[in-house]
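For this view, one protein chain was removed and the others were kept in their places.
Read from first to last, the chains carry the letters A and B; within each, the first residue is number 1.
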Amino acid sequence: MKLNKKYSIKEIADLYDCQLAGNHAASFDSVSSLINSKPNSISFLSDSSHMKLLDNTNLSCVITTPELSTNISIPMIITDNPQFIFSKIIRENIDFKEYCFFDASKNTNVTKGDSCLISANVAIGDNVKIGNNVTIYPNTTIYNNCEIGDRVIIHAGSVIGSDGFGLIKQNNVWIKIPHIGNVVIGNDVEIGANTTIDRATIDSTVISDNVKIDNLVHIAHNVQIGKNTAIAACVGIAGSTIIGGNCTIGGGSGINGHIEICDNVHIHGMTMVTKSINKPGMYASGTTVEPVSSWRKNQARFKELDALARNIKNEKNKTGDV
Amino acid sequence: MKLNKKYSIKEIADLYDCQLAGNHAASFDSVSSLINSKPNSISFLSDSSHMKLLDNTNLSCVITTPELSTNISIPMIITDNPQFIFSKIIRENIDFKEYCFFDASKNTNVTKGDSCLISANVAIGDNVKIGNNVTIYPNTTIYNNCEIGDRVIIHAGSVIGSDGFGLIKQNNVWIKIPHIGNVVIGNDVEIGANTTIDRATIDSTVISDNVKIDNLVHIAHNVQIGKNTAIAACVGIAGSTIIGGNCTIGGGSGINGHIEICDNVHIHGMTMVTKSINKPGMYASGTTVEPVSSWRKNQARFKELDALARNIKNEKNKTGDV
Partner (left out) sequence: MKLNKKYSIKEIADLYDCQLAGNHAASFDSVSSLINSKPNSISFLSDSSHMKLLDNTNLSCVITTPELSTNISIPMIITDNPQFIFSKIIRENIDFKEYCFFDASKNTNVTKGDSCLISANVAIGDNVKIGNNVTIYPNTTIYNNCEIGDRVIIHAGSVIGSDGFGLIKQNNVWIKIPHIGNVVIGNDVEIGANTTIDRATIDSTVISDNVKIDNLVHIAHNVQIGKNTAIAACVGIAGSTIIGGNCTIGGGSGINGHIEICDNVHIHGMTMVTKSINKPGMYASGTTVEPVSSWRKNQARFKELDALARNIKNEKNKTGDV
């Protein structure tokens, strides 16, 4: 995102009472993400696991913490809450009333391809790009700047491009992170009824070609879904997770944020996916239905499971068994 | 809720063939909840655990069961299905066609603060109060009598104030409980896309200041959420549950009805919360993803877990171990 003017890092440090390291005159006129760094831009780094993204970065400068600053060589603004300062810069440069909101009755600069069928009750934001032969059912909302490929079908009530659930704590209170990214939907994608796909914080939430998504699915900000993956109803996928191609995700599953699932992974219904999966195959979790009478006893025992297992191990040690 | 006229309990008992206890001439001209009892009003008591709510009550009289009646000293209407008679009284006094329904194209008596951005496709009911600087995205519905604070953001497709899922059985058939309460949303609240918040049966469903709610969340009737609590996507919170302040609830979690969760509780994603939590900390449930081949075996063994544990205990008793 282009800012209204060029800033020096000294200007920002003075304004928000931060420290500096490196050339105080280092300047930027845009913001970008670490992963998609742009020349003359600033970003923020608050997680050491992202440090390698600064190798060969295009950034002019970065906002970071005192701890991380010792390993960084580009010009820096140093603060305890880098994303908060980053958000401040964005907020200073956007009239959010104008940027985020859209009056569905008078959208501007929308590009529609040939042979689209768009219902009367659909709300489309500014600068939305819609491909050819797209069908959008009633009561769907598409926020500004989102892009939709050819032959896409979006069922009723779906929401494309709502703000991600990005929050930071400052003085123990949740502060909203501004979301200036968008959603990019490929060709031949179908999206079920009342599904929600959030816009990325800075870059794009990406739904690749031929992805099929059922009803009431939640796809969070910055998620990427690979080609020809099918996602059944009531699935939730948390932020920044990357899912490969040709996967199937069973209904009601929950997928953690910031993980990666490789191609050709098949996940059973109602699975809790807490960590990355890097081997194709079938995966599941949880326990399946049984009468309440036995379930009550078994599920109570679950809470003794570790003690039970340790007990057995001790027992075997005593008897000399392996 | 004010009724159309003043009733004596004898009048009601005669009409619906109920018994009486206490002063037959005891009268009421409104209905209220037990917890928020109003003078000159009637309520119902069908659960012994709520008995203490009758201490120092403002109620004129109460509808209760034969069993519970022996411990109550205020005038009573006695019946096997107290909530059914209570609902009958409400239905007699409301033209539900007028009360519940709203024609979104001609809402009346709506109060809007300054600088609100409300999309063209938003449907707002009668007597809705909206604070200052509120942003409401398209295809959102706000039922009548709901109240929304300052700087609230409601994303597309959300529904505020739909009837709670309140049903009672009468002659083995589900009967709808009329919902005459509302939803009250504090300041600086953000509500995600396609989230639903039901109106209270009689009083208010309360979303406190600075609460942040993600997409596709369900908040049932009479729930109260404390300040600065954040709720991730796909969470369901059942009726009358009270959640404290500064909590975080992970995506896909389900929270039982009629329980309390204290301040500073952090719940992992996909947790099944069946009972009250009265100690701050981190909580979780369930099992996490594994390959289907091992999962099948482990989850089958779960159903033998109690037998297994009892077995081990017996074994230890035999061998004299502790």
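Basically, contacts are C-beta pairs under 8 Å (C-beta built on N, C-alpha and C of every residue); 3 or more make two chains touch, one makes a residue touch a chain.
Nothing here was measured: the structure is a model prediction, and the numbers come from that model.
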Have a look at B:Asn58, B:Asn71, B:Asn298 or B:Asn317 and name the one touching the chain we're not showing.
-> B:Asn298
Can you work out which residue in A:His155, A:His179, A:Arg199 or A:His221 touches the chain that's missing from view?
-> A:His155
By the document's definition of touch, the residue of A:Tyr16, A:Phe96 or A:Trp295 touching the omitted chain is A:Trp295
Name, in rising order, the residues on chain A that touch the hidden chain in the full complex.
-> 115, 117, 119-121, 135, 137-139, 153, 155-157, 190, 192-194, 210, 212, 214-216, 228, 230, 232-234, 246, 251-252, 269-270, 286-293, 295-296, 299, 302-306, 308-309, 312, 316, 321
Go through chain B and note every residue touching the omitted chain.
-> 97, 100-105, 121, 123, 139-141, 143, 157-159, 162-163, 165, 167, 172-174, 176, 194, 196, 198, 216, 218, 220, 234, 236, 238, 254, 256, 267-268, 271-275, 277, 281-288, 290, 294, 297-298, 300-302, 304-305, 308, 311-312, 315
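FYI, only the chains that are shown with their structure count from here on.
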Where the centres are mean C-alpha positions, what is the separation of chain A from chain B, in Å?
-> 31
